[in-house]
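One protein chain omitted, others in place.
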Amino acid sequence: MTSRSAAPPWWRNRRYLPWLVQGVVALAVGVVVAFLLSNLLLNLTARGLLLSWSWLGQPAGFDLAESILPFDASLPYWRALLAGLVNTLRVVIAGLVGATVLGTLIGTASFSSNGLLRGLARVYVEVIRNIPLLLQLIFWYFVVFLALPNGTDAIQLPGLVLAKSGLFLGDPQLVNGVWQAPLRFSVEFGALLTGLVVYTAAFNAEVVRGGIASVPKGQWEAASSLGFAPLVTLRRIVLPQALRVIVPGLNSQYISLAKNSSLAVACGFTDLYSVSETTLNQTGRAVEVMLILLGSYLVIDLVISALMNGLNGLVQLKER
Amino acid sequence: MPPRFTFAIPLIAALALVGCAGDGGGIQSQKMAAIKGRGILNCGVDGRLPGFSFVGADGRYSGLDVDICKATAAALLGDPAKVTYRDLSSTERFAALGSGEVDLLSRNTTMTLSRDAPGGNALAFAPTTFFDGQAVLVPVSSGIKSLKDVAGKPICVETGTATELNLADRMRVLNAAYTPLKFQSGDQTYAAYLQGRCVAVTSDRSQLAAKRTGFPKPSEHILLADVLSKEPLNPATINADPAWADAVRWVVYSLIQAEEMGITAANIDAKLVEAKANKNLAQLRRFLGVEGDLGKQLGLPADFVVKTVKAVGNYGEVFERNVGQGSPLKLERGVNQQWLKGGLMYSPPFL
Amino acid sequence: MTTPAAVMIEARGVEKWYPNGFHALRGVDLTVHQGEVVVIMGPSGSGKSTFLRTFNALEDFQQGSIEVDGIPLSDDLRQIDAVRREVGMVFQQFNLFPHLSVLDNLTLAPVLVRKLPKQAVQRRALELLDRVGIAEQAHKYPGQLSGGQQQRVAIARSLCMEPRVMLFDEPTSALDPEMVQEVLEVMQGLAQDGMTMVVVTHEVRFARQVAHRVVLMDGGMVVEIAPPEQFFSNPQHERSKQFLRQIG
Partner (left out) sequence: MAPAPPATLRPGPWQWLRRELFGSRLDGLISIALLGFLLAAALGLAKWAIFQAQWTVISANSTLFAVGRYPLEQQWRLWLLTTLLALATGLSWGLLRALPRSGSSGPPPILWPRNDRWAAAILVLLALWRPLALQLTLAIQLRWWAITALLLLARWAAGRWGQALPPLVRRLIPLIWPLLYLVGMVLISGGLGLVQVAPSDWGGLLLTLLMATFAILLCFPLGVLLALGRRSTLPLLRWGSLLYIEFIRGAPLITLLFLGQNILGFLLPGGLAPDRVWRAAWVLTFFAAAYVAEAVRSGLAAVPAGQLEAARSLGLSMPFALIHVVLPQAMRVALPATVGQFITLLQDTTLLSLIGLLDLLGTARTVMANPAFLGRNAEVYLVLAVLFWCCCAALGLGSRALETRLNPNLAPSR
């Protein structure tokens, strides 16, 4: 504004006040961060732990219970962390698939014509969602999976053995009292996966239910008047439309699943967090290990988000 | 000039106060002054290890590590009950000691060079209260006779200690593959072992023995002869307060010396009467503070030994009550026997 | 100046650009006198709503000047607050507060801003509701009222602050046809009581009957200002004729 009688004082000037507020906030945040960082630097220097990454190349000195990448104690720390990351990704990917399938089944079951099935779907969601995941994981591992029989008592099917030490696929042999097979999933992996799938499926089921409920009733009626069976209607007509609501909802559930996989420590699975903890205990490099850990999960989250956004774009496009 | 005096007065007053603080006269220890000031000793313990530090259903702590806390509190504050226990995990124990959250760390901590060195964790270690070593526990039925037999099989390990490293080192020497199943806490580790997930579990010998007592059938599990490491367990304080470290050191020694001299919680009063009556028992009189100023030199009461022994008994009593034959652990004294009987427990003279 | 009444709103050469570079107002001038009713008309996108909203600083502007009741609108927040207290505004979408009862909608601002005692404000609010013909709805929530009733509540809410000027931003556009009249009647009553009003509307009949002057805006500029009889029967500008043909 050009013609003004006199410039107003700065504390009530509409043009400057926002910058003033921001400046004050930025200053306050800056001072706090600087204070913390200077302390960090001071403390780290005092303990000879200044930020350094050379330790990543030193031999880890510990072994891992399971790893897809070949690993032994003479390999460096970064290989151990990488093996942990791969294990995390393994359980996350399997968990995403499992939780999606189970969640969709339960979510659609709440629209079944069978009252019992509907009720059970509801009970499942209400029970599972209100019990802490950590408790469930511990339960699956210590109460269910460790109750499996072992050795010669293991559950044996052609080409498959389920024992206390894990699930063995492809001609399992009992060597020296230990089952061995080309393809093996440990019970730790099994317990973590089961816990994550069962828990996340309850939330996914709610997302799916909400998505299906968002499809107008007229769509069901139109389909059935065309002579479609209910299941066909669901799969061919309703679900494709519901996806537009479901996909964004699933995104946040998938991210929580990825983050929740860090609870693997509760059931003995060597995921990224578990390896990081051992690494920290042996190197004392708290800050570096935390940075690696936070960075890795952030990247996993971003990748999931990016994939889901891509999927979302596809689903929304189909609408047109 | 008057202004200068006004500045000087509080300064002098402060100096006078500092001078008065502490019964030790010339002993300068911020830590001891702070503990006396608050009237409570903050003691870091494990809290979940039967025999060493453990909470019963009544919510009270007991164990060998706990008795060290009690003896120290008795010596410094005159009351073994004036202790606040802090459960510390293996990862946070040194930070808790360094930041002053606890005054004394009595948590089955192995003394090592890097933990002791000023360039490392900069701790000040008191004498060893328990000589331990990493061992391996297996079910008798497994037929495993030595660590070599574990090859190719899963072993349960509690993460967060040097145990993993020792195990990996030894297995590499033996050139044996194995699966280390790591758990975050001891209770999970033993639960997995008992449920048959692993054929062996490795930890400190004392801990294994302690846990074994709680097993449904203890006799079905044996400790292998292999010793994977030396684990002398010591109480620790910070390097920065040598007077406080000295006090703790000699509190521990007083328990060992009491055993050597045959002084127990039961006969301490009689011994005291005897010492007071007989001037020829010079060693006993110095030890119990009837003559000399040994306690005062440490900044402790003259009769601190009487107080520690009254509070927890001598080292032998502490051992037997918590981890020995008087306890469910039923550990042999072994190297923890006093030196006169072929063990390693040896107190320098109280002179 | 021969006009006897004082100047209430004085806008001089108001220019506004949106952040995206769109030139919304191109040097608009307008003077509104006390007790005057000015109707602003124009096609959509002509800048008439934007112009109206600059009067109580809901929109800022880059060049020119506006004075309301002698208070210049500047960057001074205290002056902006002062102007807003003097100016009441009625929106196309009513913008009643759905979580408050009708009575609380009316009393909220006087109690919080003018710091008046609640009892007195409530009494006054009930009078105003009676004046707009919905006293019996005082304890209902806005969601329970019809559109016309809601807009009348909105008018009463503005009046409760005892403004010197009332701005109406297409007050009847969101209403069903049968409810338009009840709102216009209230506005007409206000005009008769001597309230200074600036109204953006498409209601030709209201403009003819109530307005003292009609302003036609197009492309961010004032095209024509004329008394209604002259504007509707004998517009001077080609653009005005075109506009009147369009609205029939």
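Observations
Should a chain be cited, it is by its letter among A, B and C, assigned in written order, with residues numbered from 1 in that chain.
Note that a contact is a pair of C-beta atoms (placed from the backbone, for glycine too) under 8 Å apart; a residue touches a chain by one contact, two chains touch by 3 or more.
For clarity, every value in this text was computed on a predicted model and none was experimentally measured.
In the full assembly, the chain not pictured is in contact with A, B, C, by the touch criterion defined above. Considering A:F62, A:F168 or A:Y273, the position touching the chain not shown turns out to be A:Y273 (whole complex).
Which of B:S62, B:Q184 or B:S254 touches the hidden chain is settled by the complete complex: it is B:Q184. In the complete complex, the hidden chain is touched by one of A:L69, A:A286 or A:L311, namely A:A286.
For chain A, the residues touching the absent chain in the complete assembly are 18, 21-22, 25-26, 29, 36, 39-40, 43-44, 112-117, 120, 126-127, 129-136, 138-139, 142-143, 255, 259-260, 262-263, 265-266, 273, 277, 280, 286-287, 290, 293-294, 297-298, 301-302. On the side of chain C, the interface with the absent chain consists of residues 56, 58, 81, 84-85, 87-89, 91, 93, 95-99, 101, 103-104, 108-109, 112-114, 139-144, 154, 157-158, 161, using the contact rule stated above. Residues 47-48, 50, 55, 57-59, 84-89, 91-92, 95-96, 98-101, 184-188, 190-191, 194, 211, 213-216, 328 are the ones on chain B that touch the missing chain.
Going forward, only the chains that are shown with their structure count from here on.
Touching chain A and chain B together: no chain. Inter-chain spacing, taken between the CA centroids of chain A and chain B, is 42 Å. With each centre defined as the average position of its C-alpha atoms, the distance from chain A to chain C rounds to 54 Å. Here the spacing of chain B and chain C, counted between their Cα centres, is 82 Å. Contact residues on chain A toward chain B in their complex (touch as defined above): 48, 61-66, 73-74, 142, 146-147, 150, 164-165, 175-178, 187-188, 265-266, 268, 270, 274, 277-278, 280-282. Those residues of chain A that touch chain C in the shared complex are 1-5, 7-9, 12-17. Those residues of chain B that touch chain A in the shared complex are 90-91, 119, 142, 152-154, 159-161, 164-165, 167-169, 171-172, 178-184, 188, 191-192, 195-197, 199.
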